[in-house]
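Note that one protein chain is taken out, while the other chains of the complex remain in position.
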Amino acid sequence: MIKVGIVGGTGYTGVELLRLLAQHPQVEVEAITSRSEAGVRVCDMYPNLRGHYDELAFSEPDPQRLGACDAVFFATPHGVAHALAGELLERGTRVIDLSADFRLRDAEVWAEWYGQPHGAPELLGEAVYGLPEMHRERIRQARLIAVPGCYPTAVQLGLLPLLEAGLIDADHLIADCKSGVTGAGRGAKVPSLLAEASESMKAYGASGHRHLPEISQGLRDAANGPVGLTFVPHLTPMIRGIHATLYGRLTGEPGDLQALFEQRFADEPFVDVMPAGSHPETRSVKGANVCRLAVHRPGNGDTVVVLSVIDNLVKGASGQAVQNLNLMFGFDEHAGLAAPALMP
Amino acid sequence: MIKVGIVGGTGYTGVELLRLLAQHPQVEVEAITSRSEAGVRVCDMYPNLRGHYDELAFSEPDPQRLGACDAVFFATPHGVAHALAGELLERGTRVIDLSADFRLRDAEVWAEWYGQPHGAPELLGEAVYGLPEMHRERIRQARLIAVPGCYPTAVQLGLLPLLEAGLIDADHLIADCKSGVTGAGRGAKVPSLLAEASESMKAYGASGHRHLPEISQGLRDAANGPVGLTFVPHLTPMIRGIHATLYGRLTGEPGDLQALFEQRFADEPFVDVMPAGSHPETRSVKGANVCRLAVHRPGNGDTVVVLSVIDNLVKGASGQAVQNLNLMFGFDEHAGLAAPALMP
Amino acid sequence: MIKVGIVGGTGYTGVELLRLLAQHPQVEVEAITSRSEAGVRVCDMYPNLRGHYDELAFSEPDPQRLGACDAVFFATPHGVAHALAGELLERGTRVIDLSADFRLRDAEVWAEWYGQPHGAPELLGEAVYGLPEMHRERIRQARLIAVPGCYPTAVQLGLLPLLEAGLIDADHLIADCKSGVTGAGRGAKVPSLLAEASESMKAYGASGHRHLPEISQGLRDAANGPVGLTFVPHLTPMIRGIHATLYGRLTGEPGDLQALFEQRFADEPFVDVMPAGSHPETRSVKGANVCRLAVHRPGNGDTVVVLSVIDNLVKGASGQAVQNLNLMFGFDEHAGLAAPALMP
Partner (left out) sequence: MIKVGIVGGTGYTGVELLRLLAQHPQVEVEAITSRSEAGVRVCDMYPNLRGHYDELAFSEPDPQRLGACDAVFFATPHGVAHALAGELLERGTRVIDLSADFRLRDAEVWAEWYGQPHGAPELLGEAVYGLPEMHRERIRQARLIAVPGCYPTAVQLGLLPLLEAGLIDADHLIADCKSGVTGAGRGAKVPSLLAEASESMKAYGASGHRHLPEISQGLRDAANGPVGLTFVPHLTPMIRGIHATLYGRLTGEPGDLQALFEQRFADEPFVDVMPAGSHPETRSVKGANVCRLAVHRPGNGDTVVVLSVIDNLVKGASGQAVQNLNLMFGFDEHAGLAAPALMP
């Protein structure tokens, strides 16, 4: 049994961590912090947790108390983990950061997209990008994990087999992504109101989105060279779920794409390559730490289409964070992540 | 470890049983039957179950194979359990029926509301109504359980404390109930289409609904006398959830209603009396085997209002069925039912 | 052709006025005010209006410019019309107030429910409650209209025939109301987010809601005596629509209730009594200025159930405001209100 802390637990990734950890046999939540809600019981804010965390209350962030934990999750806006991670690591606490603070290896690129200087460039060297399907062994040894973003998870998993095998033109990749509204967080903004976002579909950030450099960095690793990506996210009238539709131009005769995908993820517990001809639905992963994939080659032509679905709050955030924790502490990789998706 | 069978597993209560039992440490699903889908793997019909039941396929109902199970769930239209339950009981298999076949104690009332003769009146004597909050001890000894309907569960739990204490006029009860569309099942009917049921609200069955005699029977037990109930169900544009708003006329000064409710359910693991002044949301029980209640007395007048929410597929069907199983076999009552609700 | 102004046009009732008035053959929108959005074109905020109001922009409220209009609508939070209405009336401009400022005849009751003194008690004497089905003749002569609230419209229209005929116990009325989220306005509040309000149902204000005194005032007029009302509103996961389910206890043999309702509203252009046995859906009035009603007497007992549906933004607000305008200026009562509801 280990003790964990959660910094910034009032958002959707915070409550999702609590939901998943309630089922984890080897983890106890020692502290959850929130300046704005200090003193409030988590189950008063999130009544689904009544009966599970009846005593746990939000507290002011206290480095000493957090430093007494074996691991601390950051479920915070960007910049917060920069300020605290170093001190926690010095105290021997491992850090799993769900924010974007340590996802980009280049501090200058980070500064450019986030509009402020990087607050802890000295830690970038040891931060590990927490995508187990690419970096499982490094994650096992890591002290500091940057949990991938939701779009980046769906896009990278879908394109990895093709880029690693060098089958598509890496300069002209297209990721048309559709996300449920929890991807925009729990902030009270007009465009996220039910009256505004329901019964409608729209693109946003078509000219540039912060997840672009993160995705590109990962795809470069897979392609072992430069990549060009057009990434258009869309707001979809549902609570959870990401559907990434990925397009690549084949550079030659690709062989059996279905077999390629199945082999690439044969040993991956949380990537499910669907049977040939499938169209995965986001609801098939609702609440579950799974990415389901299907690969199509319409009309046997030179364009390959990959369909990739995740729950943005689970495999796209909190579930992946728990998967990283399991790897770091030698737990069963399924611990806390065993439940099937909720369907219907 | 016991072996269970599921008869009629293609509907929503069937797949929900599979979802819950996947997390049950002492249960193995031996067989799931469907005439129409025999031979199809359950995970091909319900992809959320991929990775959980990869080998399990629907099979033709076979009394011998079912009779080799310790318990069999019926997730069938009415009439099916009538035909099969007797034979299974003779083979020593316990029966947990999610349909309406054994809910009414009076075979003639059943025949009147269901438009056909009761098929197994000889079993009515031993059938136990599976509402643990009323009949826990009888459930422990039962061979044949009639799992309560979804509306009846929400309404009875909300009115029990008031009727048992004799505080309200039992002749004029009102239950205004709102249900998500899974309550109408998985049948392909025009009114259940997203294009018809979404962005709309309507009552149905205002002049009479099959759940009325079942609710009345339970309320009579609680009131220890006749009751009069006006029950108006409404179709609500959501997948899961029932919200019952219950109105009763106080017959005198009632004392502390909040304390009354808290005491009545103090030992109930799956009934949650919310703090005074609360308004429970259906999403707070999505996927979980919980009924959350709140009691109000507007303007300190003579009308009491009880708010009662459940997930119709869990505490209103499959979860309650598993709770009954746990009681019948001496398992921890929480087994398979421990996960928090999915929120958001 | 008359000129109208709209004060506070950024909310949902403001844009809905513009949508309806775009189809009105005798009205030109001269000015629309908003302090926060002054200078912004309305079609930049509400792109559905592109091609209809390409030049109209929000402006600072200017009494002189507004006073040059024949009529001014207030689509404002409470208190604003108090401050401005008097001056406009003096300038000869008629005022149609969609807020609650002039709905209650008693300034002290208003002060109690709205937590501040009434700002224009001297105008209460001439303010007319704009429910045409009760006050059509007075509306024709009025200078100052208080447009009824959304819940009050649905509840009063449903109960009027029964109370006027003295058929039900006026001391124990129940109104169980379900509203779409636009009823909560366009304010950026967490509970109104799609991620919070979708896939869920909850009651609110069960112990008291500001619409209660307004509804009670109207029902007293109809009953010609005191009334007792329990009013429980519910937040429903849809954009538009109110479904009021109304319960009354019959005090004697009521005769033909269907005929009673049909006769009461025979000459009403915007009240539709559905055939006996109907269950009106809110979507059948989406975007239309109609109230559809059905009356039931379950089991031929002593409880009568009325189902009443409106679009909260149309017959519950902006459409009713235009209907009042039409009456005040002698236009066809259907002008601007002729389009069928949008279904599906």
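Think of it as A, B and C in the order they're written, each chain with its own count starting at 1.
By our rule, a contact is a pair of C-beta atoms (placed from the backbone, for glycine too) under 8 Å apart; a residue touches a chain by one contact, two chains touch by 3 or more.
What you see is a predicted model; the values in this text were computed from it and never measured.
Within the complete assembly, A:Pro237 is the residue of A:Pro121, A:Pro237 or A:Pro269 that touches the hidden chain. Annotation: of A:Asp44, A:Glu133 or A:Glu281, A:Glu281 touches the absent chain (contact as defined above).
Screening C:Val29, C:Leu131, C:Val290 or C:Val304 against the full complex identifies C:Val290 as the residue touching the chain left out.
Residue-level contact of chain B with the missing chain is found at 12, 180-182, 186, 188-190, 192-199, 237-239.
Where chain A meets the omitted chain, the residues involved are 172, 174, 176, 178, 195-196, 198-204, 206-208, 228, 230-232, 234, 236-241, 243, 245, 247, 249, 277, 279-283, 286, 294, 296-299, 301-303, 305, 307, 309, 344. With the whole complex as reference, residues 12, 15, 18-19, 22-23, 46-52, 182, 199, 239-240, 272, 274, 280-281, 283-288, 290, 292, 338-344 of chain C touch the missing chain.
To be clear about the criterion, only the chains that are shown with their structure count from here on.
The most distant chain from chain C is A, comparing centres defined as mean Cα coordinates.
Rounded to whole angstrom units, the spacing between the C-alpha centres of chain B and chain C is 39. Chain A and chain C have Cα centroids lying 45 Å from one another. Chain contacts: chain A has residues 12, 182, 199, 239 touching two or more partner chains.
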